[in-house]
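Note that one protein chain is taken out, while the other chains of the complex remain in position.
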Amino acid sequence: MSIPRDRLERAYRQMKTIREFEERTHAEIMNGQIAGFTHLYTGQEANAVGVCEHLNDEDTIISTHRGHGHCIAKGADVIGMMKELFGSSEGLCKGKGGSMHVADMEKGILGANGIVAGGPPISVGAALAAKIRNNGRVAVSFSGDGSVNQGTCFEAMNLAVVLQVPAVFVIENNYYSEHTNISYAVGCDDLKARTEGFGFPVFVADGADFFSVYEAAGKAIEHARSGNGPAGVFAETGRFHGHFVGDPQAYRAEGELDDLRENSCCLKNFRAKMAQTGEISAAELDAIDAEVMALIEASVAAAKAAPRPTAEQVTQDVYINYGAA
Amino acid sequence: MSIPRDRLERAYRQMKTIREFEERTHAEIMNGQIAGFTHLYTGQEANAVGVCEHLNDEDTIISTHRGHGHCIAKGADVIGMMKELFGSSEGLCKGKGGSMHVADMEKGILGANGIVAGGPPISVGAALAAKIRNNGRVAVSFSGDGSVNQGTCFEAMNLAVVLQVPAVFVIENNYYSEHTNISYAVGCDDLKARTEGFGFPVFVADGADFFSVYEAAGKAIEHARSGNGPAGVFAETGRFHGHFVGDPQAYRAEGELDDLRENSCCLKNFRAKMAQTGEISAAELDAIDAEVMALIEASVAAAKAAPRPTAEQVTQDVYINYGAA
Amino acid sequence: MAEKTMRDAINEALHQAMAQDDSVFVIGEDVAGCNGSPSGDVGAVGGVFGVTGGLYKAFGPNRCIDTPISESAIVGAAAGAALVGMRPVAEIMFADFIGVCMDQIVNQMGKFRYMFGGKSKCPAVIRFASGGGFSAAGQHSQSMYQVMTSFPGLKVVIPSNAYDAKGLMLQAIADDDPVLFFEPKALYQEACEVPDEMYTIPFGEAGFVREGDDVTVVAFGQMVNRAAAAIDALEGEGISCDLIDPRTSSPLDEGAILESVEATGRLVVVDESPPRCGLTADIAGLAASKAFHSLKAPVQQVCAPHSPTPFSPELEAAYLPSVDKISAAIKATLA
Partner (left out) sequence: MAEKTMRDAINEALHQAMAQDDSVFVIGEDVAGCNGSPSGDVGAVGGVFGVTGGLYKAFGPNRCIDTPISESAIVGAAAGAALVGMRPVAEIMFADFIGVCMDQIVNQMGKFRYMFGGKSKCPAVIRFASGGGFSAAGQHSQSMYQVMTSFPGLKVVIPSNAYDAKGLMLQAIADDDPVLFFEPKALYQEACEVPDEMYTIPFGEAGFVREGDDVTVVAFGQMVNRAAAAIDALEGEGISCDLIDPRTSSPLDEGAILESVEATGRLVVVDESPPRCGLTADIAGLAASKAFHSLKAPVQQVCAPHSPTPFSPELEAAYLPSVDKISAAIKATLA
């Protein structure tokens, strides 16, 4: 699969944007600037970007509690997101959702989701709409290695097969659900096989490698988009931070985090590949980095300066037409 | 597997008891004597009996909406059950549960269950207790071909594997969930394989043949009882009545019901086998039949004569010690 | 005007809405029926209560969609389709089954709009058969709407007659918010005059079933008929009552209730759910807070006791509020 240069640049820019968004969010949380529960996506960027690079605004994604990366990859406005994390009324969700509920209908982002495996059934609904309207759209849901043990996830997979809808189930195995390893929480030895047992193909990817994810996701999305029913992507990946900010990470092996940052960094891997193929020079990538850093800096400045919500906004936006005919 | 003669007799008696209990229940519903929603087990008797013949009172079962057969096979008092169906205060559940909630803790019957796939998680709990206490008990849950699509069922199977508890999942495939065929509702082509994907062995049986079920269930229960974690039984079977009494059964092929009664009757099959092996004579089986008929007749007479519950009983039995320390 | 049962009235509303707007579809277990069966008559069922009868044959498999027994996935499918512009009507059979799909209703569908800063809409309708009266015991007899009323973001509809059911269903489908539609199963066969044409009944506007001066009676769902029977019988004793059927418990027509209580000074609230945090308490509490100075007597709450629904017909008869209990409560407010 050859990828045009502008797409390659965009993919790198997106991964870098996610990385820096998350690192900066981490810093701002440590500074006490961001309230609530925040789960960082650092380390998993290639998964979100490798998948979303196949999608357009009409396709939908639904994300998880660890949603920033998926939302950025699908095109959410970074400044609006940062304002949301800061709880401003100018945030993408007017400060009502926060980290776990970032969403943007216009970009086909049906939301991050605070309920583990809350998303897959909803994604099947979006896929069903695509099938009914026969409009060629696909609906992607992201799940973690822990989330796949939730009943709703199984129900969604089976229903997608029964209805033969263009739903794509992306499973990011970062080996942990909170503090528990996949080898404990998933009873069987082969999660990919368990998933395929539901009746759709699952394509495997190296989640530290954009190109690998891009290829696997391309197959899955093509399968779904062409009317062959659901498909899956199974990516092995690693998160560079704790489950939440402040997690002591007693579940890690010694050196595990250093090893991940050293050997499973999608940005490093991307740069290495570019160095090899010569498609984008290091200087050009550096320039992208600088732009991204500036964007993130600007987003934080904007978020800090943005207006705060006021008490009367509490009861707005619950209903569209409560009490009206 | 050779089965002693008294056990063979008992198995036949149990199957016959279930059959006649159900046929008589059907008649009494048509007569307007039994209220509520009732689902008959006729045709599937060999499944319940083939499984429960391996169990003792300390082992537990948990059943479904179609629970009469499982309860009888596990030793529930037939007269108490009939009284329950008639809604008497002398019923097994004092008239509070009815058909969908027949239960008997002393016999290890954790209840029929009105919620599809409500049982498997609870059964895993009973199995967990057995594991914690290391008392050699097993916990069996019954599910239908429709029930296995419910999220709770998947969760229970995975948890049983994770905790390596002696839970046995019996799946009775009677091909229909209400009016929907398994070929529609189960998306994949191979339900046994999908189930095994969770990480435990599933033994296949012909649900019209007591001996086949007995053998498969024996393997599964032995597997679980010896500390190897959960196991499954997958039996193909047929129900001779509609989903509920009054079901027009528009989903049936022409002649399907006649064919089932003719070719998939566990009683006939059992008799044929006995005729072949000579273990129990036809006359002896006839004698059992007569005893069973008398028992069912007696149960109905007792149920009709039994006292009716009174209004003050409505609020009894909710709590053991509400309001007390 | 033709008499139609509540079942037929809702069915007609579905037919008309689907004919008018191709973004409307129905989904649920056996809403068509007989799928997958090699020689079955697909579409012959129309839901276990027959409410979706004929839709498969009229609108085909893309608009009348059978599912496995997977209620969370059904609600999720409706929620997701609604988020991208469809108007699904999902059937969850018995209201009791909310237990297996509550997250999708309460935490997903019901909260999208708020959590997303008002930038989404989720016009999904979820239908349930609710309530007692069939000896269906503890897991098939609950009303459940009182519990759903507690959750902001959800609209909760409880029709008490066929006419209202049709108009409320058409409103539910047209409404841009998620709507939970509870059909008291004891009323499916009850008939009244129902126009053939489409019409809507607005949410949050109570129905006035009886008008009177002495006592305000508020009743929900299948209790409306019983309350009316009690009131009609008391007329002979010279007692006249307002009977208010809120029709939607959320939004609630507080104004109608408060205005009536201001006039009568006496309030009886009737619902078939158990007492705690239920609708009788809710409305008694409303009166205690917002109509206190008009009240002349203790508010009477007529509801089920704090126990699950029993199976035995005698027990269930004693469990559900009866005409007699309602009469006694009305008299008690006047004592």
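In order of appearance the chains are A, B and C, and numbering begins at 1 in each one.
Going forward, contacts are C-beta pairs under 8 Å (C-beta built on N, C-alpha and C of every residue); 3 or more make two chains touch, one makes a residue touch a chain.
Bear in mind the structure is a predicted one, so any value in this text is a computation, not a measurement.
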From C:135, C:216 or C:300, residue that would touch the chain that is not displayed | C:300
Which of these, A:26, A:66, A:96 or A:137, touches the one chain of the complex that we don't see?
-> A:96
Contact residue for the chain not shown (choose from A:115, A:204 or A:293) | A:115
From the listed residues C:92, C:115 or C:244, report the one that touches the chain absent from this view.
-> C:115
Of the residues C:58, C:288 or C:334, which one touches the chain left out of the display?
-> C:288
Contact residues on chain C toward the hidden chain run 72, 96-100, 102-107, 110-111, 114-115, 137-139, 146-147, 149-153, 249-250, 252, 273-274, 276-290, 292-293, 295, 297-301, 305-308, 310-311
It is residues of chain B that touch the chain not shown, namely 60, 62, 91-97, 101, 103-105, 110-111, 113-115, 118, 120-132, 139, 151-152, 155-156, 158-159, 162-163, 316-325
Residues of chain A (touch criterion as defined above) contacting the omitted chain = 35-37, 84, 87-89, 91, 93, 95-98, 100-101, 113-118, 146-147, 149-152, 176-187, 248, 250-254, 308-311, 313-315, 318
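In this text, only the chains that are shown with their structure count from here on.
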By CA centroid distance, what chain is farthest from chain B?
-> A
State, to the nearest whole Å, the distance from the C-alpha centre of chain A to the C-alpha centre of chain C.
-> 39
If you average the CA atoms of chain B and of chain C, how many Å lie between those two points?
-> 35
So which bits of chain A are touching at least two other chains?
-> 151-152, 155, 158-159, 162
Touching two or more other chains - residue numbers and ranges from chain C | 67-68, 70, 72-73
